[in-house]
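First comes the structure, then the notes that go with it.
Up next, chain A:
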Amino acid sequence: MIPVEYYIILSAILFAIGVLGVLIRRNALIIFMSIELMLNAANLAIVAFSSVIQSFSGQIFVFFVIAVAAAEVAVGLALIVEIFKSKQSIDVDQISGLKG
Partner candidate 1 sequence: MTLDLILFLVLALVAIATALGMLISRNAVYSALFLVLNFVTVAVFYLLLGAPFIAMAQITVYAGAIMVLFLFVIMLLGAEKLAPAQVLPWQRPLAAALAFILVAEATYLLVTRARPTGDVLPPSEAVNTMDNIRQLGIELFNQYLLPFEVTSILLLVAMVGAIVLTNRQKRERK
Partner candidate 2 sequence: MDKKLEPIINALQKQFDSSIEEFRDEVHAFVKPEQILDALTLLRDKYEFELLSALTAVDYFPQQSPRYHIVYQLTSLAKNLSVQLRVPVNGDQPKVPTVTRVYEVANWREREVADMFGVEFEGHPDPRRILMPDDWDGHPLRKDYPLGYEEPQFTFNFDEIDVRKPYAKE
C-alpha cells in the first residue's frame, strides 16, 4: 500500500526540477524540455488522484494534456528552428528582441 502522498511528493520534486531547468538553463531547447517535465509531474499527480478516487476522469484529463503537449511541441519546435535560422543561436539570453 503506497500512500498517495508519496506520489505527490515525487510529483512536486519533478515539478521543481522542471522549474529549476527553466530558471537556470539558457538553451531554449532544454527550457522547453523542462516545461515538458513539469507537465509530466502534473500528470503523475493527476493519475495518482484518479487512482485514489477510482474515477476515469483523471486519466481522461491526462490524455488531453498529452494531446495538447504534442500540439505545443510541434509549434514550439518550429519556432525554435525559425529563431535559430535568423539568429544562429538558441541561447535565450540572445533572443531578447521582439523584432526579428
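Worth pointing out:
Just so it is clear, a residue touches a chain if its C-beta (ideal position, glycine included) is under 8 Å from a C-beta of that chain, and two chains touch if they have at least 3 such contacts; residues count from 1.
Selection rule: all candidates are chains of the complex that A comes from, given by their letters.
Keep in mind that this is a model prediction, so the values were computed, not measured.
For chain A, the touching candidate in this complex, among 1 or 2, is 1. Remark: chain A residues 1-10, 12-21, 23-27, 29-30, 32-34, 36-37, 40, 43-45, 47-54, 56-57, 59-60, 62-64, 66-75, 77-82, 84, 89-91, 93 touch candidate 1 in the complex.
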